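Shown here: the complex without one of its protein chains, the others still in place.
Chain nomenclature is as follows: A, B, C, D and E, assigned in order of appearance, with residue numbering initiated at 1 for each chain independently.
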Amino acid sequence: MDNIVEEFNAYRSKMNEKMLEDNNKIIKRIFNLDTNAFTEGVLSKKTKELLGLGNSLVLRCDDCVRYHLEECYKLGVTKEEAVEAMSISLLIGGTIVIPHLRRAFEYWEALENN
Amino acid sequence: MDNIVEEFNAYRSKMNEKMLEDNNKIIKRIFNLDTNAFTEGVLSKKTKELLGLGNSLVLRCDDCVRYHLEECYKLGVTKEEAVEAMSISLLIGGTIVIPHLRRAFEYWEALENN
Amino acid sequence: MDNIVEEFNAYRSKMNEKMLEDNNKIIKRIFNLDTNAFTEGVLSKKTKELLGLGNSLVLRCDDCVRYHLEECYKLGVTKEEAVEAMSISLLIGGTIVIPHLRRAFEYWEALENN
Amino acid sequence: MDNIVEEFNAYRSKMNEKMLEDNNKIIKRIFNLDTNAFTEGVLSKKTKELLGLGNSLVLRCDDCVRYHLEECYKLGVTKEEAVEAMSISLLIGGTIVIPHLRRAFEYWEALENN
Amino acid sequence: MDNIVEEFNAYRSKMNEKMLEDNNKIIKRIFNLDTNAFTEGVLSKKTKELLGLGNSLVLRCDDCVRYHLEECYKLGVTKEEAVEAMSISLLIGGTIVIPHLRRAFEYWEALENN
Partner (left out) sequence: MDNIVEEFNAYRSKMNEKMLEDNNKIIKRIFNLDTNAFTEGVLSKKTKELLGLGNSLVLRCDDCVRYHLEECYKLGVTKEEAVEAMSISLLIGGTIVIPHLRRAFEYWEALENN
């Protein structure tokens, strides 16, 4: 198995750079907001990352799920907590969420083994 | 203004009853799971309800948003916390979330005035 | 309670007419296709209407659900059959389907009482 | 028939004000961006509003469709142009777009009669 | 060309196992329901699998489409029947369904050649 964590992050960084070089104001500001939205507020960073994870999963965005799984992992969220959050998304979003859940479990394992 | 909280809950209860009377096993079990998923676990009830709220908002389901707003309200979630959770959904889900956010603010106000 | 069946159909007919008067070729042809797609083929009309119902429900389109519920009803689909089809959509589409299922049950009851 | 244009705008303004009073930074900035994104750029304001209309229609957001229809109308977009843009969204988004198209035609008529 | 049928099923089985080992109650029960929902009822297994296929296609879930295509194939659904069901999903879901339809045709061919 390839290192999916490193591959994902390398591609993500490379393309984010290209997008930001492009100097489109809307894109730049949304990237800025994206950083701001997940800082400590009345909700903790951890709760916010779990929200990012849950929202990404019901919207079935694999790359977004990976990103927030990784942020959760770095913040010390346990697997059981991440899975509990994702199980709520599975119930709300239905069985079409399952293929994305498979890939989320695979990515979490890759994070643990990285 | 009509009492949108009471109206919503009355319709919801009446129709849930009719659906459950119908004895379809899949529907019944999903209703059961729905109750189970939001009980205290490794994540608190409050975090789970915020997840339910955030997921419902990105999926643009007004009735689901109302339901989870009300559960949050009953658990003592502050308006600032609910809004912070919803602002993450706005960023992730984009400006098409705005009309649903308007109705969410209206419902929260109705909860406070009820 | 108002007669939701008649109201729905009156609005639908009135607006369809206005759209078709407009002579946009794409709109006209898609309306034509819509009639064609649900005629008897290698699948029966009944199976096709159940497919239309199920697809509409997972896509959470209340008006589309109403339309296909009514076509199913006219073809003699039983409530138990319609509910079984809809329960599959509930499982696949998740609990955000529930508010639409409530309105579907209400519409079916209105069809029976009409 | 009620004046759906005035009703829509009154509710929209009232609730936007309440949301902005709330001082959530993410919400405020997204509202700001929303104003910025539709100003003249390398694409004309008119093309941008048609894009806003088309995107809103495939995402099946009635309030967003109304908003962009109104902006198009104010910029002198003809009905034929708006319908052509919307017919592309119908083709791309499928027949589940039809109920939203009905309401779009109704709103355009209301704009003309306002 | 690799054997996409075997690859898909191997990954699916491996990851389903890992998810179920994890002992999250919500995930386990939804997997159970998923098995139950497609058994013979007032609707035949075949009709139910066609519903699963159609729903998966409008929701643009490639892995779900593959799964239900394979179940249809095993039940003796003909290609013409499967395509008729999918053509309804194409009409309802619009041309964004086309890329998923391409992959569905490819998978069906792989099932026939397996």
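As a convention for this text, a contact is a pair of C-beta atoms (placed from the backbone, for glycine too) under 8 Å apart; a residue touches a chain by one contact, two chains touch by 3 or more.
Quick caveat, the model's predicted, so the values are computed rather than measured.
Participant: Looking at the whole complex, which visible chains does the left-out chain touch?
Facilitator: The omitted chain makes contact with A, B, C, D, E across the full complex.
Participant: Of A:N16, A:S44, A:T78 or A:N114, which one is in contact with the hidden chain?
Facilitator: The missing chain is touched by A:N16.
Participant: Which of these touches the unseen chain: D:A10, D:L43 or D:L75?
Facilitator: Considering the complete complex, D:L43 is the one touching the chain left out.
Participant: Please identify, in ascending order, the residues of chain A that touch the omitted chain?
Facilitator: Given the touch definition above, chain A has residues 11-12, 15-16, 18-19, 22, 24-27, 30, 34, 56, 59, 61-64 touching the missing chain.
Participant: Considering the whole complex rather than only what is displayed, give the residues of chain B touching the chain that is not shown.
Facilitator: Residues 58, 90-97 of chain B touch the chain absent from view.
Participant: Footprint of the hidden chain on chain E, which residues?
Facilitator: Answer for chain E: residues 60, 79, 83-84, 87-88, 90-91, 95-96, 98-99, 101-103, 105-106, 109 touch the chain left out.
Here is the rule we go by: only the chains that are shown with their structure count from here on.
Participant: If you take the chains that touch chain C and keep only those that also touch chain D, what is left?
Facilitator: A chain counts here if it touches both chain C and chain D, which gives A, B, E.
Participant: Return the chains shared as contacts by chain B and chain D, ordered by label.
Facilitator: A, C, E
Participant: Between A-E and A-D, which chain pair is linked by the larger number of C-beta contacts?
Facilitator: A-E
Participant: If a residue has to touch 2 or more other chains to count, which residues of chain D qualify?
Facilitator: 25-26, 30, 90-91, 95-96
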